[in-house]
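Let me begin by handing over the structure; questions about it come next.
For this view, one protein chain was removed and the others were kept in their places.
This part shows chain A:
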Amino acid sequence: MNTNRSQKPGIYIHIPFCRHKCGYCDFYSITALSEQEPFVEALCREIDVYAKRFVSEAAFDTIYLGGGTPSLLSETQLERIFEHLRRGFSFADDCEITIEVNPGTIGFDTLQFYKKLGINRLSIGVQSFHKDELQILERIHSAAEAREVFSAARHAGFDNIGIDLIYALPGQTVEDWRYTLQEAIALRPEHISAYNLTFEEGTPFYNRLKEGKLSRQTEEAEKVFFLETETFLNAAGYHHYEVSNFARNSAVISRHNYKYWTHAPYLGFGPSAHSYWEDQRWANVRSVTRYIDLLGQGERPVAFRERLSEDVRQFEDVFLRLRTYEGIELERFEREYRRPFITIYKEQARRLLNEGLAEIIHDRFRLTSKGMMVCDAILPQFITY
């Protein structure tokens, strides 16, 4: 795929607030909305701290406001955040600026305001078009509200909209899922993320699964869902470009998410946000109050750091790119690690190619659909340390 992505840096901002915490969600957020104001103040301070350190860097070409529920921020709060961003960093003219929104939290006016602020991409947390399924997922919106917010967004002038969906829900049939997909493509979004439901440790869903109160789909069924998703969306003109991501064309793949998968540099602001910069990775504290306190004391709210050794970086390079359908560009890989991919991973590559789990096409090594489905069993083979 011909992409427009670059190795320009990106910025992620984590807005850790939700009206209600959905039982499956593993991202960090709290429901004490009263903390929002001091949080925004701390966030602006954090942006300023980094702005000084990264002042001379190349222009950033993505901003991504995720959460949590970023659409819970007030207009003035968002304005302040963007003010600090624009003052502190330089941005490319075509900078992709995404905000995650939840149906039921915003109306047309807010969307117009987003547009005015320079936001040019929306990621809508639709998850399902079934009433029952939305209830299982503990979503606070209806299917109708999802459609409403989508058309309001179009109306406000957004021409790059992604919607998030979840499949393999307890009790869901393939027909149920096909209905959600059908409703989704009827809206003609530019981008669709379709995630297999996962039971992450520590979430209420995980606990209910352990207690036997929730049932998970069989692996065989998950396979059917995965293949059905690909077939269905391909037929509707969407291109499968990463395990869970589909785009109408190469111009509307998520430029920001691609940075994660290609070791591009990114700065993450807000609690639990991760950053990656020149082989250094660090993560912020996973607590709004700690975050506020530390920044109040003039300290960086960092809880974890690591420097990637060359071996580790090489493995990450392989495992991240193999999750994309673009795979590994053999020439770039050899340039970067000074040895051919096929030499380093001779045994692994031979086995995967023989078993039809991988292929070499246009000087790229990539997993086939069959391989992609068992990706997690394949990737550890590429650890060389």
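Going forward, a residue touches a chain if its C-beta (ideal position, glycine included) is under 8 Å from a C-beta of that chain, and two chains touch if they have at least 3 such contacts; residues count from 1.
Rule of thumb we're sticking to: contacts and distances are computed from a predicted model.
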Among "Phosphoribosylformylglycinamidine synthase subunit PurL", "Sarcosine oxidase subunit beta", "Acyl-CoA dehydrogenase" or "Elongation factor 4", UniProt-listed name of the chain not shown: "Elongation factor 4"
Residue of A:140, A:174 or A:283 touching the missing chain in the full complex: A:283
Sole contact to the chain not displayed, among A:109, A:159, A:299 or A:376: A:376
Which residue of A:92, A:174 or A:320 touches the chain not shown here: A:320
Residue of A:260, A:291, A:325 or A:365 touching the missing chain in the full complex: A:260
Contacts of chain A with the absent chain, listed as residue ranges: 12, 14, 26-27, 66, 195-198, 219-220, 222-223, 226, 243-244, 260-261, 266, 268, 273-276, 281, 283, 304, 306, 312, 315-316, 319-320, 323, 355, 357, 372-377, 379-381, 383
